[in-house]
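Here the complex is missing one protein chain, while the rest keep their positions.
Order of writing sets the chain letters: A, B and C. Residues in each chain are counted from 1.
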Amino acid sequence: MTEKAGKVPEQTTSQAGRHRPGPERREAYRVFRRLGTRWMDNDAYGHANNAAYFSWFDTAVNAWLIEQGLLDVEAGQTIGLVVENHCNYFASVGFPQDIDVGLRVGHVGSSSVHYEIGIFALLAQTAAAQGHLVHVYVDRDTRRPVSLPPALRAATLALHAPASA
Amino acid sequence: MTEKAGKVPEQTTSQAGRHRPGPERREAYRVFRRLGTRWMDNDAYGHANNAAYFSWFDTAVNAWLIEQGLLDVEAGQTIGLVVENHCNYFASVGFPQDIDVGLRVGHVGSSSVHYEIGIFALLAQTAAAQGHLVHVYVDRDTRRPVSLPPALRAATLALHAPASA
Amino acid sequence: MTEKAGKVPEQTTSQAGRHRPGPERREAYRVFRRLGTRWMDNDAYGHANNAAYFSWFDTAVNAWLIEQGLLDVEAGQTIGLVVENHCNYFASVGFPQDIDVGLRVGHVGSSSVHYEIGIFALLAQTAAAQGHLVHVYVDRDTRRPVSLPPALRAATLALHAPASA
Partner (left out) sequence: MTEKAGKVPEQTTSQAGRHRPGPERREAYRVFRRLGTRWMDNDAYGHANNAAYFSWFDTAVNAWLIEQGLLDVEAGQTIGLVVENHCNYFASVGFPQDIDVGLRVGHVGSSSVHYEIGIFALLAQTAAAQGHLVHVYVDRDTRRPVSLPPALRAATLALHAPASA
C-alpha cells in the first residue's frame, strides 16, 4: 500500500528465500527525466503510494518516446501497450520532493521493448525504487502486435544496457 | 502505458524468450472482492491504465486486512508497506465494467506476506491480469520490520495456495 | 488538499461573508449509485483527497449515462465534456468506506446539462459533500457543441429537481 521501506528489503530477502535485487546506482541508467510529485501521490502513511510509481514509469517512458518522435498518441498507427510491469521499493519518496527517473532498455524483441526504470531522490546516488515495464507495440486498430518500426528499434537499442556496462 | 493486450502475451513470450505466465482461472484464488472501475481509470487508449490495477491490488488487500481486523490504518502499531509488486496483463478491462479481484497468499515470511492477485472481468473464468504484492509489516513509528502478529500469520496462512491446490 | 471538515463550514461561512450552502439530505437527490473507495483515495491526512470526489462525480454521471444508453464512450458521435465543476465539503469520508452518490439534474440547456451531486456516507442522511458538474455535449470530431439528442434531453429532464420538490 505504500513504498516506505528503509532498509527493509535485505531482511525480507533472506526471510523469503527469494531473490530481490538491491538498489542500483545512477550510472546503471542511460537517460534521466526529472518529474514532480503531487500532493495526491502520498497516501495515509505519508509517502508516495506504489501506484504513483507506475504513473511515473508510464510518464517517463512515453514522454521519451514522444520526444524522440516515436509515439504519436493521437494519430500514430503503432501504439505501445504495457503487458508486464514490476517494481521493488527500497526507500520512500513523496510530495513535495522532485524525483529523477532513470531509463534504459533491457531487451528489444521483434515487437516488444523491455524498459528498465530507476526512481531517485534528487541527491541520492542509489535508487529509491526500480522496476521495469514491457511494451508490446501493436496496431492501433487491430491491437495486434507489429514489428517494431525501424526508428523505434534503433532508438531503443541505443538505450540498451547501462552506460557503464 | 495501458493494459490492453488481447492475445499479445503468447507472442511476446516466444519473442522475448522470457517466461511470462499464462492467465490463471478463478479456482486459483481463495477469496474474491468485487470492485467498481472509474471513469478516470481509463487512459487515452480507452482502457484502464496499468497504475489503476495497482490501486485495485492495494484496495483488495487492505480491505481484506481491515475486514479481518488485522489492520487499523489510523491507530494500529503494525502497518504493511509494499516492498515489491508486479503485474502481467492478458486482456483489457476498464470503466464502466465492474471487476472481481481474486486473492490468495503465496508465501508467509517472518515479517512479510506475499499476496497473489488476479483481476477478472465479471463473466470471465480466466484472469485479465494477475500479479502480486509483497507487504513487509513494520512498526508504525520506527518503520522497522516486526514479526507478524499471530492473528495476521494465521489469517494469511489460511489464504495460502489455491483452493484446488 | 483534503476534505475533512467536521463542522467547519458554518464557521467559515460567517467569517468569509460568502454564501456557502449547508449539506442537503438524501431526499434532495433522484437516483443513487453506491461506489467503493480505494486505498489511494486517502491522502496524508487520512481521508479521501478532494480530487477523488471529482473522480466519483465523473464516475456516477457517466455510468448513469451509459446505463441509460445515452453515452457510448468508444463510438458515440456525441460526447460530454466538463466545462465547470464545484464541490463543498462538510464531513470527511474515505477508504475503506463505501459511499452513496446522489444525482439530480439542475438545469438542461440547449447543449448542456448541469448535474448536481451529493456524496453520502452509507448511514448518513445528510451529505458529506455536494457539488455539481456541467457537461457540454459536443461532436466527438469537431468538439463543437451540439443540440442535446432528444433521448438525452428527456432522460435528464426526468432527473430534474429533487423528488420532494
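By definition in this document, contacts are C-beta pairs under 8 Å (C-beta built on N, C-alpha and C of every residue); 3 or more make two chains touch, one makes a residue touch a chain.
Remember, it's a predicted structure, so these values are computed and weren't measured experimentally.
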item	value
Full-complex contact with the absent chain, from C:35, C:119 or C:133	C:133
Chain not shown: contacting residue from B:39, B:64, B:115 or B:137	B:39
Interface with the undisplayed chain - residues on subunit A	35-36, 38-40, 42, 46, 55-56, 58-59, 62-63, 66-67, 73-74, 95-96
Residues of subunit C (touch criterion as defined above) contacting the omitted chain	1-6, 8-9, 11-12, 15-16, 18, 20, 44-45, 49-52, 54-55, 58, 61-62, 73-74, 79-89, 107, 109-112, 114, 133-136, 138, 143-145
Residues of subunit B in contact with the chain not shown	1, 39-40, 42-44, 46, 49, 51
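Following the convention adopted for this analysis, only the chains that are shown with their structure count from here on.
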item	value
Angle of rotation relating subunit A to subunit B [CA atoms, steps of 5 degrees]	180
Length of the line joining the C-alpha centres of subunit A and subunit B, rounded to whole Å	20
Centroid distance [mean C-alpha coordinates] between subunit C and subunit B, Å	30
Subunit C, residues touching no fewer than two other chains	39-40, 42, 46, 95
